[in-house]
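The complex appears here without one of its protein chains, the remainder shown in place.
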């Protein structure tokens, strides 16, 4: 059994990691840290876990975590992982970071969106953990920058089309809608029940930090600069993310062409589900799962492709993909611990 | 006091008309019809109204309604109003129809989206009731086709820009999100609580019947064919509609230019509120009101304008705008009965 | 026009006062204070109010408020009003306090539930503002302790029955369910969207501070000690409170007897609506209104009465009742400003 540790276990992404790893057949969940809840049983913070998880949260120290775990997940706000990861890597631990700190190979992009980077030397070797696309690099990586939830929902549907030249690269728009858990467990008026319930709104239109992240990956895949127009919105529900992508087709491609492109790219990729003709992805269908559902349609009058993707922002958009990456790194079945049967509603 | 009647008073749009007209200072709400609830007190169907409305629903007959009312609202599913309206007009009543039946001057567009039209001769004189834009024609109209909720949320932000040539007309995309009340009170699995709650999805992408409606109006205003790519989505909340519009600017216009365009178009139009810089429209801010809030942003990398609009789909998107049109038709203050102070949450 | 001021205008109860008073025909809303938002326009905190309220929040000072207002609402957390009210009363202002500070004539009860009271001398003259019951005393009061939301929902259905001896006083249980707005706008994990959504739970069972408040009033009305067993619960919705009361009948009374008791007590009281037989109160039917809906049923096998009441916790449970009290104090129609037509949904 590989021992896994979670640094920052009591945020929503951390807690979702606890859920998945506690049920993982090949993993021993061995250490949880939490600054806010050090000394407190994890199941006191998340009482649903009573009877499932009996660990006590501990204060982080690199020694503690390295002693107790073979592979380490960082579920911390950005800026903290860049201080923590180097200590863990030095002790030959493998690290999967769920923040933005190690998603960019180019420090300048990170720094323009976030703040100065204190571990720039690690960036050249970090691997962007979009599991379906970069599994080869993930397999041998020691440090994974786990993708953001929005980029995951945008990149999985776009990369196959972009690589094969189906799209006018200047035309890409991503209109995303996220459940409130994406904002985390930290208190904020924007997650206060009465301000979110019965409310729908956009935020950070064309200035969200996940925009440079998706642009970076798409530009790499396209071999030229891609600048997506990206607008995220907040949906009054706990989990789920739907992204509606609009892009002009580079030629009058048909539904069949698009379908073929997805089918061959994602053949043998169990977590990408293509919706049969006519059905549209729905966040309810992926709630609590690691699936990314993809559907599409062509507006023939404008030769514009509409692609929809649905994920659970906490699973495929965070903890689930992180575990999928761990599975790949450890040579386990990619789906290990990630295939519990979905709820019907 | 002008006497107003509502045909189809127990659907959600009808009931919202009841709410507004029952509180209108210049109107006597005089007759309500309902097929399903004929003979039943209205406040038994909507108990919130107990003490406010003491009318009994009646079976529709043209004689009954024309005897009792001077102006008549039709809140029926499309196809029924085209049979009813001619009878009412013949008796010199003024009619405001909330369905699609009288929104199109060109029967062929209607017929390709809906079904054969049995009152084609009325179409040349019907007026599209987008209050802020067509008030002159509304003033003297006898038959108003009250706009659909989605078109209202798309047209109010687009028309000023299109009329003044700010946009590349081939580039327009409208990504709309609606609360569930837009689907009405008729039972359907798509409005069944457990199928909607914690769910977010698109439906009828690029094939919704409101698409030809918005195209028709925009084409008229632009003086050339406009084909919007339109994708509606369903939000797990009762009321509210947010539309995110994407369009390439015809030149590198600045925020100030766009703001000026809106300011002068909507000066003196009390129901359009421009969001101050940085704030984004939120359906919660217009819940229960007749406002349309508009905000915007430019993605400078792509020279693409992002415009957001928020309305209450049952008010500005249906009953509120219908009453606003009535006010204009009757020479009342446009805001009469429509300015109750909004709820903070 | 009487000038009204609100101290603490940006909490939920304060903002609801703003909504009601801004639309009140006989009142000029003249001053708003807020510690957190001093210097900020009120409609920036609550953008729904844009176009309706153009006041700027100010820092509280007794001089400022007394200069600008004739009657003053305190919408502050308990403990603050006991410091503020004496300053205002000294200047001959009339004060309606929405906190618990002036609900108790007996300081010792207050102090055992809250903390030491620094304005004990005022308590003998404060009037408990349960409008339907204590209107005579309210009329001439200078200081009103506006009832808590839970007590309002418990007392309105219980007092008539208790006064007329219908109930076994030892048998009374109140099981209340409140929307989340009752917890206010202050940030707390218990109002964090993802912790409340899809959650239902009790809290402070048999130890909520509103328990001694309802006991005090019931004991006074009964002429003997009454100790209600009270358990509040949290419902994943914004507004609304439903209370289910259980009490053994003192004799085998029939539905008709109970109905008669309510009918004669609440005859001429426009805000109490008795549900016709068979219908049960629903928070949706009172949302945004000052109504208290009451329904009841007898479990004949146990001779136990079940009474249900529904209010909007922010209106009849807070701001609406405060304005109702103001109307009574000023000799206005009790319903002035409080009768906007309710929403159907």
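Letters A, B and C mark the chains in the order given here, with residues in each chain numbered from 1 onward.
The rule we apply is simple: contacts are C-beta pairs under 8 Å (C-beta built on N, C-alpha and C of every residue); 3 or more make two chains touch, one makes a residue touch a chain.
Remember, predicted model here, so these are calculated numbers, not experimental data.
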Sole residue of A:117, A:177 or A:273 that reaches the chain not shown, by the stated touch rule: A:273
Per the touch definition above, residue among A:12, A:200 or A:230 touching the missing chain: A:12
Which residue of C:26, C:70, C:175 or C:257 touches the chain not shown here: C:175
Absent-chain contact - pick from C:15, C:49, C:85 or C:231: C:231
Absent-chain interface as seen on chain C, which is shown: 170, 173, 175, 177, 179, 194-195, 197-203, 205-206, 227, 229, 231, 233, 235-240, 242, 244, 246, 280-284, 287, 297-299, 301-302, 304, 306, 308, 310, 345
Absent-chain interface as seen on chain A, which is shown: 12, 15-16, 18-20, 22-23, 46-53, 181, 198, 238-239, 270, 273, 275, 279, 282, 284-289, 291, 293, 339-345
Interface residues of chain B (partner: the chain not displayed): 12, 180-181, 185, 187-189, 191-194, 196-198, 236-238
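Going forward, only the chains that are shown with their structure count from here on.
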Averaged-CA centre spacing for the pair chain C and chain A, given as whole angstrom: 46
Separation of mean Cα positions, chain C and chain B [Å, integer]: 37
Where chain B touches two or more other chains at once, by residue number: 198, 238-239, 282, 284, 287, 345
